[in-house]
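The complex is shown incomplete by one protein chain, all other protein chains being positioned as in the whole.
Chain nomenclature is as follows: A, B, C and D, assigned in order of appearance, with residue numbering initiated at 1 for each chain independently.
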Amino acid sequence: MYSSKLPFSAAVLKWPALASVAVLGLSGCTVANTDDGGAAAATDTVRVVLSQEPPTLEACESNLTSTGVVVRSNVTEPLIERNPQSGELEPKLATEWKATSDTEWTLKLREGVNFQDGTPFNAEAAAFTIERAVNSKLGCNVEGYVFGDVDLAVKAVNATTLTVTTPEPDPILPLRLSFLEVVPTSTSSTEKVREPIGTGPYKIDTWDAGQKITLSSWDGYWGDKPAYAKAEYQWRSESSVRAAMVTSGEADVAMGLSPDDNIGDLGVDYPNNETVALRMDANEAPFNDIRVRQAVNFAIDKEGIVSSLYQGKHQVAAQLVPEGIVGHNSELKGWPFDLDKAKSLVAEAKADGVDTSKQISLVVRNAQFPKITELAQVLQEQLTQAGLNVKLKMLETSQQLTYQVRPFPEDEGDVALMIQHGNQAGDAAFTVDQYMLSTGAQSYFSTPEFDAMIKKADAASGDERKKAFEDIFAYQNDKIVQFAHISHQTGILGVAKSVNYTPNSSSGDELRVSEMTPAS
Amino acid sequence: MKTAAEQAPATAAAHAGTSAAQAKAHDVVLQVQDLAVDIRTHRGTIRAVNSVAFEARAGETLALLGESGCGKSMTAKALAGIMDPVCDLADGQIVLNGTDLAALTPKERLKFAGPELGIVFQDALTALNPVYTVGTQLGEAFRIHRGLNAKQARLEAIDLMKRVGIPEPESRVNSYPHQFSGGMRQRILIAMAVALNPSLLIADEPTTALDVTVQAQIMQLLRTLREEGQMAVILITHDLAVVAEEADSVAVMYAGNVVESGPVAEVFADPRHPYTKGLLESVPVHLERGAELNSIPGSPPELHDIPPGCVYQSRCPMVQAICRAERPALRPVTPPVSGAGAADGAGLTPAQDSRAITPISAEGRPVRAAACHFSEEISNG
Amino acid sequence: MTSSLTDGAAPQPSAAAQPPTKNTEDTKGGKPGLFRLLLKDPFATVSALVLIFVGLTALIGPPLMGELATKQNLLFANKAPFTFAHGWEYFLGSDSLGRSMLARLVVASRTTLSVALPAVAIALLIGSLWGVWAGYHRGWRENVSMRIADVILSFPSLLLAVVVLYIFSPSAANIVLILALTRIPIYLRTARAESAELQSRTFVDAARTFGAKPNAIIVRHVIPVVLPTLLTLATLEFCAVMLAESSLSFLGIGIQPPDVSWGLMVSQGRQYLQTAWWLSIFPGVAIVITTIAANVLAAWLRIATDPAQRWRLALPRKRLIARIPVKEAKP
Amino acid sequence: MLIYLRKRIVSSALPLVVVIVGVFALARMTGNPASLYLPLNATQQMRDDFTARNGLDQPLLVQMADYFGGVLRLDFGQSLRTGQDAAAMALRAFPATLQLAATTMVLAVVLALVVGCWAALKPNGIADRISSFISMAAASIPDFWLAIVGIWIFAITLGWLPTSGVSGASAWVLPIATLLLRPFGVLVQIVRGSMVSALSEPYIKLARSRGAGELRVVTHHALRNAAAPALTVAGDLTVGLVNGAVVVETIFGWPGIGKLMIDSILQRDFAVLQAAVLLTAVAIFALNILIDMGYALLDARVRPVTVKA
Partner (left out) sequence: MAEPLLTIEGLTKTFHVAKSASGNTKLKALDGISLTVGRGETLGLVGESGCGKSTLARTLMMLETPDEGTVSFEGTNPFGLRGKELLGWRRRVQMVFQDPFASLNARMSAGDIIAEPWATHRSLYPTSRERDARVRELLHMVGLRPSDARKSPQEFSGGQRQRIGIARALALNPDVIILDEPVSALDLSVQAQVLNLLNELQRELGVSYIFISHDLTVVRHVADRVAVMYLGRIIETGQTEEVFDHPRHPYTAALMSASPKLDVSGAKRDRIVLKGELPSPLDPPSGCRFRTRCWQAQDICAKVSPEPQVITAPDGRRHSAECHFPLDSLKGLTGAAASAL
């Protein structure tokens, strides 16, 4: 040590001084190691702030929000993509596709596309991608969400032709395939890969774990060169901090803001396809009586909630899917707020021997979306007004999940679960199978007729399919009433003045850097 | 740090002055007059030391004798300028080699602390800073007053340790206080006090916590140092035997007042204050085993509750009306001449002056003085 | 915190710092009553009043507020404070659901106190008794106890919170449990240190010479002496516990709505900081004021219950400000 | 010293094991992580596969034996969340926390020493009153609130500092300021208290009697004696920072161990949690040894060689 050489005669001063020298030395190292990204806003870099660090950038996990935002359509690309505005499927790495039989689809692949490691994209890679994500033991999220337990038979006919065979007829297989991000055959199929190689306009540059991820544009991209040479991702869990970063010029785009973050005119709204609703367990009293479930619908002041809590940015919901999703029933109107009606329905049920005083647990996941705590308290208050005995249970994610998916906890009494459902696929089947079938992973109950309606709709296609799902939503509101819909949400994105970007309904899941341009 | 550096030249000069004016034996080094110290308590201000006067002479030991709470330590601290924050110097002069310390600001006094005046505390363990080596502490005076560097100060410290008889000073200079025995710690304290050859050394109960064999060693050391440096020593103690053996003159304190003073042999042989007399009789010596000791009844008065009149009135066997009415001043008493007491009858006409007279005699020898209306009678009795 | 108290209280002021005779203090006038001493210190008095006010609010406030704290009015959300325009109940503004801030603060005070007080009390009780026992007996009991304290201290309390919340339902009682458990070592260490020191005191030896049993000695001699220090510590801990509770709320694993505590209010109000500052500022100020009051009182208590330092409080205030060393020159 | 160190290490090993066993058992009481890592509509087969793949179907004791076997081979398992080596994740996050904690504590100690001494010079004086009020207030403000207000004022309104992040020295200011207040507040009170009692010690009087001036008395004689209690408390506070700068790390996006720990608790990422706890426990234990050594440096009486029964 240098202690003997220090010019301090007083031993007292020695130790703090030494310690601070040591600490400053240490901290100096970090500061030096971190390039000064925040200070100078280079115009060739777009800086995005997320709400959390992606656990991985594995392509088959890209329907995890934070992973997808970085990876999808930036680093990797799917065969087919869905236009978030029109809902139409559009070619990406596949140029065309058609059903060649009830159960077989044939895809024509784009030529002249290379992966970022230089290997060419071909049917073999496409087949590998599907095999890896759907049929392997990797346990990819996309497998569960999009394909269920269905295994697909994939065949590379030639370099540019691929056939996919499903065990059952699947009219929306192309839509399902749009969730698969293509990776080269060199990708491990036994382990998940943190930093994938793709065909997208950007490749992963660096990942400073805990700090930031940098993407840089890839020269070998088959399409147009994006406007920004680099994209930089950081993450902050406080939404007010994310907003502040945009206002203070430390970031160009901030995800997942709340109306109260005071982002001002830098806030851009977009429909994020998320719908909030209460799911009621009709297997227990008092929700076993439909009048009580109807009463819940009447008791909730949806207009009031939307206008006050969400500053009018959300829409009152009448069904689980918003506009733009195949099967959305635009005829349906939200239940009117009618407290008296609600009270009388509860009274009626009570008169018929339903134990309406039994406690209902209102189960809510902490911090699931902005202002969820406030919403939960409003709901509790309003249901109480209607004469129900509601106990609010705010739970953390893991615990709440035990209520959300089968098998549901036993002996919990009656439960009203607050759900936030996002249908990112654009087809109501993804909603209805989950939430309304009697065997649906997130459904409490159904009736045989209703199940039959759903099965039928699943197999249908085209306008018939659309109509079938519209009927399902109407039927649920009339006869089933498992849900009390509250609102279709609106996402808020903070976008700095220096960036031109118009978000769309998929922006919450895939944020295409190539769609961003510097403002003049 | 800076202030210490600034002080250095000034203190060096002061020191040089001291050496030049090095006192000859029996010269009065310190003269204290009308010293009064107040303590602030929740019951108001109380006077802990009242009109105390004495003088200390070069090469001699003055003992301040008294029981706990009599104000003797307070007096010592007032002399050294290290009183507690709740205490105030209310009155009096402390003339040390011609300078009235009481009139100086605390900062000015710092120049005297060390070169002119050293103090030794009773509890050597708490009086030494536990976190520094004894060498550092011994050398500090040299660094402050002579501006020596650490190395030079260490050499001086070793020298000092030799002077006070600490074995192997070269190696022990780097030891910490807790690594020394009680006796050695006391030696270190003494070394610290005499480091700059002060003309006055105040020793506040220097041997109370020590065993008799060690006490004898320390007393011997103090004697030697006193003679070497012709220091005036003020020895504060409650031990009559120590006073008898070590001191030249004595001032007996009671409840903040000096009640009797004079040469030790005279005072002990012929006490002129009932308190002194009572103390002397309390010592279980020359008595049959188990015989009743002649104890003083009661206990000293509370400082906030000292009655007007004589401070000793509540315990005095010969108290009279005047004792309750009027506080006797410390005034010279005549040496006992056989038969003279009865003849001149001075004891029956108490002095009217309530102000203390500093008992200084022209010949340079301390005179006997007592603060009792009936001091002559005690002598006779 | 722990050792500060022990270290702060233990060193005796030098003999001379006390009044000159050791018994001057109390022989005649008796000891000045704690209450009278309190009145002499305006800061401590104000602090005590604040704490009494908070305590009373928590005790009788919520029933007085009735439904006001839960009555929502979505059209009346986030109304600014300091106006009587909307009635006295909205003098401190309304929250994001249009509830009266005043009523919410009052109701939250009860939750806050009913989390902090039992948590402190339980930790105090267990930690102190354990620590006193360990310190009195020394030896392996002491070693094992200190190791256990080490374990608890280096255990992630957040995990504990999640475990308890997962296994039991989120309730104030469980938060109390977690906070109490994690604060036990604080008392354990302090009580042990004090008790270990006490068990070698002469009056404890004296009791041993009569053949008194260890437990009897602990009850009669150790606990009464250790108690003031521990109570002072508990007062300080009260603040720490309130802050810990609010941090848990921030992380989403503390008090859960519809229960409401000051910590939760600060935490929930933080997203409105720029649009409705009063939502988080008022409960924050409530925490700070209560904490400071408790701190001041603790500081005062530490001196007031120490027979060796007590006299300091009784000194006339003005003169105390004198410098060290006292200016010794004549006026 | 070496003997002493060896003894300390041995005596700390057992609590360390107890902590890990406790964390291991408690973590597994928070439920199966399958639902967090699998899609919501995952089949029972998928759940079973997941459970088996991660060894969560084994009896707790077997799992624990496996884990400790791995630890002995320096294999701390893999993160469920990121698939990375758990120990590597913990080790990567730790320096950020350590730097933050160390810088904060050094600043807090230095500031507290200055303010505490200043207050102690005139007990109950104006400076004392002010500093005690400030320190109490500082110690009683919820840190997350302070952090957000700080961002609001200094990053948004004034634009002086970045809101968050780790890039550049200026990014350190707000997190440190936020973390600093509580240790500072607590330490000021400790330093003040121990300075007041140190200043009334006989050796201080003696130093004055040697002609030591006020500054020398404070910096030379009292401070070092007053430092010991401050050191204890600073140690405890540092433990708190090392263990729990969670809130500040969360708000400022500081990639530290606290954030890692709470994330892995909430995400049931057991291996990472265990690695993080183990690492912090070892660090705390090392810190305690450092503090003991600090004591020994400050005060020769507590040097282990001379300790008596």
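As a working rule, contacts are C-beta pairs under 8 Å (C-beta built on N, C-alpha and C of every residue); 3 or more make two chains touch, one makes a residue touch a chain.
What you see is a predicted model; the values in this text were computed from it and never measured.
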Where B:104, B:125, B:155 or B:280 are the choices, the one touching the absent chain is B:280
Across C:34, C:212, C:231 or C:281, the one contacting the chain not displayed is C:212
Among C:221, C:270 or C:302, contact with the omitted chain is made only by C:221
In the whole complex, of B:150, B:269 or B:318, the residue touching the missing chain would be B:269
Which residue numbers on chain B touch the omitted chain?
-> 67-68, 181-184, 211-217, 219-220, 238-242, 244-246, 264-265, 268-269, 278-280, 282-285, 287, 289-290, 292-297, 299
Can you list where chain C touches the absent chain?
-> 21-23, 25-27, 30-31, 201-203, 205-213, 216, 220-221, 224-225, 307
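One rule holds for everything that comes next: only the chains that are shown with their structure count from here on.
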Using C-alpha atoms only, the most centrally placed chain is D
Distance between the CA centroids of chain C and chain D (whole Å) is 22
Return the residues of chain A touching two or more other chains; collapse runs of consecutive numbers into ranges.
-> 10, 238, 240, 396, 398-399
So chain B residues touching two or more other chains come to 1, 77, 81-82, 84-85, 126
Could you please specify the touching residues of chain C with respect to chain D in the complex?
-> 1-4, 7-8, 11, 13-14, 17, 43, 147-148, 150-151, 153-160, 162-163, 166-167, 239, 243, 246-247, 250-251, 263, 266-267, 270, 273-274, 280, 284, 287-288, 291-292, 295-296, 299, 317, 320-321, 323-325
Which residues of chain B touch chain D in the complex?
-> 1-4, 7, 11, 77, 80-82, 84-85, 107, 110-115, 117-119, 121, 123, 126-133, 140-141, 144-145, 176, 178-179, 189, 192-193, 195
Would you mind writing out the residues of chain D in touch with chain A in their complex?
-> 30-31, 33, 35-43, 45-46, 49-50, 53, 81-84, 89, 92-93, 95-96, 98-99, 102-103, 106-107, 109-110, 113, 148, 151-152, 155-156, 159, 162-169, 171-172, 219-220, 223-224, 227, 250-253, 255-256, 259-260, 266-268, 294, 297
